[in-house]
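I have a structure here, written as structure tokens, and I will follow up with some questions on it.
For this view, one protein chain was removed and the others were kept in their places.
A, B and C are the chain letters, set down in written order, and residue numbers restart from 1 in every chain.
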């Protein structure tokens, strides 16, 4: 377990995606296969039961299995070998039916899909929690005015609730994608040595095994890897959306801005040499992961043009990378949940920062208010000049405009931040509506 | 236009994704925005009409626009400037309403989406043609026996129709993905300076503009870029699936295999120094593209953690890369269509190659046939030994087995390729059923 | 020419890397090859002269060449064909000797290397200018105190000159790398159809041609692409170092920090909707490029495992990507030069920002000063508590410490920024010493 296992990863993820989980899924496949074949009269029921009885991870010699994998090129061959020995020790006859008609890739791929299935279940729960957290933040800070920033410059006021509501929108679309991809990725692989199936893995066996494992039936996808590539992409997109949240928080935490802070925890975020700092540790971990996942997704896309009926290398390059993407996604999701559940929002500082430009941030509002009379371009120009004066003379923009005797009765109103947030509140409500119909 | 424009790209793609198309979509946005605002009483109808009248690409000074883009950081600002001047020259009043309430990113992003919309329409047509081509090949070669190959080794017989049917499956899933992503990517961007909208771009204007442009309404996705990242992923996956086809063809074209050849064309595939060669030129172009697209997708994923309400750099990195992905996809799709429409299949050579191993490719069939009596493991072992003998003594496997007096009455049948293709035909039919219900 | 050609690219780069330049280099190869062969008695001198005379880009039918490239799979075959026709029209005999003994890849690869050679020359000049600019900035702001920031938090004071000196160090190492890679990348490709050469391209011809073209001789690197991958990596690293500068500038330009600003230019950096903004347009372009180049480098690395004696696809995927990397690097370098040559540094604001934390940034200095007496850990702890008090009571850290009657006579000195910059000045001088020995 790596030095940074608690920083970048999730304990749940580590366990869902462990070698043990993989081996358990491989044995689940073998047991269920024998049962499906027994149901279809291809394997004696007693033999199938014996096989199932032997499908226990603690009976395996895992170190031997790892060593043998380097000779066979995958973990399926040594697993089947060990399983067959185990069965044979108890029942010579039953041993004849282990892994009957299946090929190594059927076993490896289906075990991967079973892992993905559990992972998606876990992820769904976590994303639901993330959405709840964002709904809560959005409601709480619905009217909290802060400056919106574009190209790292103060632009015009929004509310913090609008920001969190838009974060929420992104996560919501990721959940849609997860639903869409399930149709294509949660499928059985059972196609035999060259993808053409055989009597022992008939259509009926296929259907039956799929049902047992809670997967959809499918023709061979031994060298059609679009489903796995899509799943990786979906996780990559989710990680990107979470990276966006962390990016915002890390920027808002800057000493000079300090509007939003990661929650304090004993021993968290301190610096070894600068006792006063409050480092964005959680955001940092998320951003680190968000820099890693995209290129892992690219590896899976690059692995798609696989040769003939089974690839020599590209398939093999998927295994650890697919797992790594899930591991990093799990860590990112968990860190994001911690981040959002413990966010300190400094509403007062948000207010103060609105004053930093001497009213320049209201320039667009004024500009739009002048546009009906002057036209957009002329209004823009007039305001631009007033802004220049405000800057050079270090005056408040409103005062500069007042000196110009503009025909604007409600200048004071234009310079109130709560009047400058556009339709922030309506947008927030339209988003929340999907999550909380009672609203 | 690059030296290799005809090799890697598509003429249609070049035109759909040209600068001209972008500018036309930008002007379409500006015109439709004014009209939507007129409908909602925010802009005088006459002004809106004048704006629409000026929204003509040939009125723009494109070179100037390009130069100004380097100062403004995007093409929207100079375009709006030029458009405003054009309108003002004809109607001072109307000029006040150009681009009213919108921000540069609204314009740039929506123009991108309009381009994507046209591109998807084109792509759908091409994928349909690809599917037709694959359906035709699958029907034609449904029973054409060839060797299936795993890890670049001869494995066991399949039919060429099974191979093309599985290619088809992959493309079919890409079409599903395209349908899924449309929901999320074909959306309007109209959110104003900081994503909070304003009176001039009210919910009603938004709805109305979306309808005019054939897009869905949406809240701000100025820094929520999951939709574009997903679209890129979908194209990346499609390119991967097409790369798989090209990989197979290029391997099957090898001098030593020569089962499938790219169609001959005057001047195609010759070598400058080796007059006898028939190079896999089309496959080569597809494979080249398939090596490029994955990392471009990664760039869009990496561009997701955008700062605050508009990014300084990541957004900008999307523009050309998104276009490049579409360009390469278009080229890949068109080359694939050429490839499949002109494939030469050498059925006789396929037959001959089945004989190369002296019957070793039937080993699994024999093994499975022996398994019910001997058990899988023992059958495997027996056949393995027979294979060794066949190799060392350069005998046909059947003859070696005959010498061992196995209890297998139908040995001859086991060594007929058409009996060794498993359920290839059923699988093919189950796939074709989705494309041709009359089958 | 793309809409954003002036934003992301360089005019020089566009011209150095144009199709015209490629064709010119291809013709240069053909002419020089004939001459080298003439010198070695393999081609009549008159024929070689005629070939050279015909090696003029304006004689080529470029559109035809592009179209034919899609059939032949590269530009070499149609170019040689056209050249042969041109020569034959004037001299039947000479036509026999065009491209004698060479293969398409010899032509394509050597033309690429000739382009790289010119590009490196140009780049060297630009990097020298960049270094000069950084040396100038470093000298000018050697003593300008500003806050150093770690994890986006104020940490402790440095000088702006230290920052620019460290930027300079990075660029300096990129120049070393450029020197190192020249040895390996500026090599002739002349190896014939399968890399084994032949009588017409003897060792003597090889040597002679290399000398003519200003390249090193080399054995076949038809499918050994490490040299090109290395060159791409070197450019990728350079772009990363320039991206680092742009990242710093964009962050320092934030409204709330505003210590460093991109130089103003007529029409530059304005916002279409917010007249007061000063966007980091140049930094933005650099950062966009820096997000694109890494994945293009990965494509060239992924293209390395090329098949046998010439690849079917991976080689082809290099061509445009290698060019794109150079194009983006050229744009990045030119934008960086503009950025650094026009930087506005607000020394007063830097001073002001040092005061934002009420002295907390001096915590480490105090801590280190206390360490000899108290021990590092205890000093750290004591200062940490004082910091907490300073924050909660909104007091200046020095005042809190004074209340604690520490045994520190020179507390005032510890809170002077110029005393807290460590060895910034010495470090600067040690760096400048490499650039300006008179210093």
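Please note the rule applied: a contact is a pair of C-beta atoms (placed from the backbone, for glycine too) under 8 Å apart; a residue touches a chain by one contact, two chains touch by 3 or more.
None of these values were measured; they are calculated from a predicted model.
*Asks:* Touching the absent chain in the whole complex: find that residue among C:248, C:347 or C:399.
*Replies:* C:248
*Asks:* Among B:151, B:203 or B:408, single out the residue that touches the unshown chain.
*Replies:* Touching the chain that is not displayed is residue B:151.
*Asks:* Among C:79, C:213, C:293 or C:386, exactly one should touch the missing chain; which is it?
*Replies:* C:293
*Asks:* For the full complex, which residue in A:314, A:339, A:406 or A:431 touches the chain that was left out?
*Replies:* In the complete complex, the chain left out is touched by residue A:314.
*Asks:* One chain isn't shown here. Among A:250, A:329, A:357 or A:424, which residue touches it?
*Replies:* Spelled out, the listed residue whose C-beta touches the missing chain is A:250.
*Asks:* Pick out which of C:3, C:123 or C:158 touches the chain that's been left out of the picture.
*Replies:* C:158
*Asks:* Considering the whole complex rather than only what is displayed, give the residues of chain B touching the chain that is not shown.
*Replies:* 149-156, 250-251, 253-257, 270-271, 273-280, 284, 295, 298, 302, 353, 356-357, 360-361, 363-364, 367, 380, 383-384, 387, 390-391, 397
*Asks:* Which chain A residues touch the hidden chain?
*Replies:* Given the touch definition above, chain A has residues 1-8, 19, 22-23, 65-73, 75-77, 80, 99, 102-104, 192-193, 246, 250, 265-274, 279-281, 283-292, 295-296, 298-299, 302-303, 312-314, 316-317, 319-321 touching the missing chain.
*Asks:* List the chain C residues touching the unshown chain?
*Replies:* Where chain C meets the chain not shown: residues 73, 84, 88, 92-93, 95-101, 148-152, 155-159, 162-163, 165-167, 169-170, 173-174, 176-177, 180, 183-184, 192-200, 202-203, 219-221, 223-227, 229-230, 233, 236-237, 240-241, 243-244, 246-248, 251, 287, 290-291, 293-295, 297-299, 301-302, 304-312, 364-365, 368, 371-372, 374-379, 421-424, 426-427, 430-431.
What we mean here is this: only the chains that are shown with their structure count from here on.
*Asks:* Rounded to the nearest 5 degrees, what is the angle of the rotation relating the C-alpha atoms of chain B to those of chain C?
*Replies:* It is a rotation of 180 degrees, to the nearest 5.
*Asks:* Averaging each chain's C-alpha atoms to get its centre, pick out the one most distant from chain B.
*Replies:* Following the centroid criterion, the farthest chain would be C.
*Asks:* Chain A to chain B: how many Å between their CA centres?
*Replies:* Chain centroid spacing, chain A to chain B, equals 24 Å.
*Asks:* Taking the mean of the C-alpha atoms as each chain's centre, how many Å separate chain A from chain C?
*Replies:* 33
*Asks:* List, in ascending order, every residue of chain B touching at least 2 other chains.
*Replies:* 73, 99, 192-193, 246, 287, 290-291, 295, 298-299, 302, 312
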